[in-house]
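The other protein chains are all here in position, but one chain of the complex has been omitted.
Going by the order they are written in, the chains are A and B; count residues from 1 in each one.
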Amino acid sequence: MEEFLRLIIGKYNYWIYITLMMIGLYAMIAKNNLVKKIVGMNIFQTAIILFYISTGVKKGATIPIIEHSHDAAHQAVRAADYINPLPHVLMLTAIVVSVATLGVALAVAIKVYHRYLTLEEDEILKQIREP
Amino acid sequence: MSEHYPALLVILPLLASFFISAAGWLRPACCFPLAVAALGASLLVSLGLLSIVIGGGPVSYRLGGWAPPWGICYQVDHLNALVLAVVSVVGFINLTAARTHVKKDFPERAGPFYTLYVLFVTGLLGMVVTGDAFNLYVLLEIAAITGYALIAMGKGRAPLSSLNYIFMGTIGACFYLLGVGYLYIVTGSLNMEDIARLLPPLHGSKVVTVAFVIMMVGIWLKMGFFPLHAWLPNAYTYAPSPVSSLVAPLMTKVMVYVMIRMVVTVFTVDYAFGVLGLNEAVVWLAVIAIVAGSVLALAEKDVKRMLTFIVVAEVGYMVGGFWLGNRPGFTGAVLHIVNDALMTLCLFLAVGNIVYAKGNSRWESLPGLFRTMPWTMGALVVGALSIIGVPPTCGFFSKWYLLLGAIQGGHYGFLAALLFSSLVSVVLFFRIFEMGYFEPLGAPHGPTHGQDGTTTVREAPLGMLAPLWITALGLILVGLYTGQIVGRVIRHAVPAMMF
Partner (left out) sequence: MKTLGLIIVVLVGAVLVYATVDFPPFGDPASPASLHVSPRYIEKTVEETAVPNAVTSVLADYRGFDTMFETTVIFSAGVACFLLLRVSRRRPPASRQYRHRLTGLTFRVKDGREISLPLRDFEPLDSIWTPHDFIIEKVCRYLIPFIQLFGLYVIAHGHESPGGGFQGGVILGASIILLSVSHNLRTALQRMGEKASALFSPFGVLIYAGTGALCLVLGYNFLDYQALAALLPGGPIMARSHGIFLVEVGVGMAVMGTMVWIFKNLASLGRYDEGL
């Protein structure tokens, strides 16, 4: 039992990202409104960002900006004192990608609305089936 | 200069896309020549790269001058040099054919159209050339975002299909990204070869297993592998003609390449075929994909839509051939990437011509086409023969290797699926030929007779016929030179563990 609790508490970031991701995935599959699906897509992408950022955490470390770097007596830098910068860089890319996808998805949703005058998927499908 | 070829290949079209975008505002007439120059240059570079690799073996290039695990590097070996050449050839030929469509359908938006077109090809080239797992994701998204927009330009249901594609494509890309993250968390590296070096001690780890599974599912979603294909037919059908003849030949093939690269280079053949032992199951999935794609194609009454289901079936060929896990199967799968890209291009270009002349490609537009558009239909015949697998067209040879692989692997289900799908293709295309050849113009099927009978249907302009026939002749040429391609390129790409 104690083992189990330690597992739950020790990796809580990872459980949260899985939950968020599944919420997004469910919204994308099961929701009827296209904008809600787009919102779900965004949650889905954000969950991955949480995952990556969690991989970069080091207990007791600070942000990866080297202190006193301009001092003459510039002492050796220990990697364990600074959190891992790489996931942050990667996630900057993922944020940009998710913003770009969101923009394009909204633009396409506007086009869909222009054509069918609704964003409810079942109503659109009904219009397609009986023109 | 030749040592910079891997970078130039991607940089030249990228730089050109900015100028095309600016030219769209300042001098619209320059857009098309700029696009042709950019893709032409990158075509030449890719051919140069292929000859370098054939002559002197794999090439690598450090971007920013940083050594691989820290910086990003490009790795060009026999496998991706071949795919690069195919991507740039298809992108270039289709671009020359696109001009007439653009002039007719959306002349005022030529600037952004060509910008996105060139960026799409850049994204695909970058995906193929890169040796970094995360860089691949970024370029995948470039190809995806430009693809969504290009597809959504079409008429009718195109925006809705594109939106579905966005959802499915995003799930696929995110699964891939998550897989990369899982590999990163256990190895600490993003470089493909570095990950491969670090993985063997971790083969028992659940994280690696899940990374593999989730990555494969993501890639399959993107390539439209059978149960995950739902977005593909609509997206490719409703896209404008020059877009479907760009996206359909390239996107699925490049994703097949990505799958091969991930399995062979990152996870290694040992792990995928030995430790996990999923190959039997995946080949059966491919069998289902081939059969389902063929059967669904039979039900369609629109040539373009029928072709999209053939694309689904062809994806099954390549996935199945690769997962057979033996030498002829691998050779067949890689050869089929080349051949299928060209065949699909040929068929979609021909259908594009029909759509250009008749407004759509449904059954009722077909009668009498052999008389009014002999050149287009002639090329369609060549493409169809290649899909069916009639020698000397190239489709025969890749199918031959796949059959050999199935026999060697003792996988008779796959063998039967290949033969079944060839038979179905015969039925599919001969129905079209029969309608186009024997039925007079607009006689039995012709609700459009009233309007169309008076306006004479003309052959498509030379600007569209020339690329079409170059592709059709290319099908035969590639078929005749199959021995060269296999002997000098693909043979070196087969992983050493395969027999």
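Rule of thumb we're sticking to: contacts are C-beta pairs under 8 Å (C-beta built on N, C-alpha and C of every residue); 3 or more make two chains touch, one makes a residue touch a chain.
Since the model is a prediction, treat every value here as computed from it, not as a measurement.
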- Taking the complete complex into account, tell me which visible chains touch the one left out. A, B
- Message: One chain is left out of this view; which of B:Leu63, B:Val295 or B:Val426 touches it in the full complex?
- Response: B:Leu63
- Residue among A:Val35, A:Leu50 or A:Ala100 touching the omitted chain: A:Ala100
- Which positions on chain B touch the chain that was left off? 4, 7, 11, 14-15, 17-19, 21-22, 25, 61-66, 69-72, 108-109, 112-113, 115-116, 119, 122, 126, 132, 134-135, 138-139, 141-142, 145-146, 148-149, 152-153, 159, 182, 184-190, 198, 205-207, 209-211, 213-214
- Interface with the undisplayed chain - residues on chain A: 7, 10-15, 18, 21-22, 25-26, 29-30, 54-61, 63-67, 69-70, 74, 76-80, 82, 84-90, 92-93, 96-97, 99-101, 103-104, 106-108, 110-111
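The rule is simple: only the chains that are shown with their structure count from here on.
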- Query: What whole-Å value do you get for the distance between chain A and chain B if each is reduced to the mean of its CA atoms?
  - Reply: 29
- Residues of chain A defined as touching chain B within the complex: 25, 28, 34, 37, 41, 44-45, 48, 51-52, 55, 86-87, 90, 93-94, 97, 100-101, 104-105, 107-109, 111-112, 115-116, 124, 128
- Given the complex, residues on chain B that touch chain A span 134, 138, 141, 144-145, 148-149, 152, 157, 159-160, 162-163, 166-167, 170-171, 174, 177-178, 181, 184-185, 190
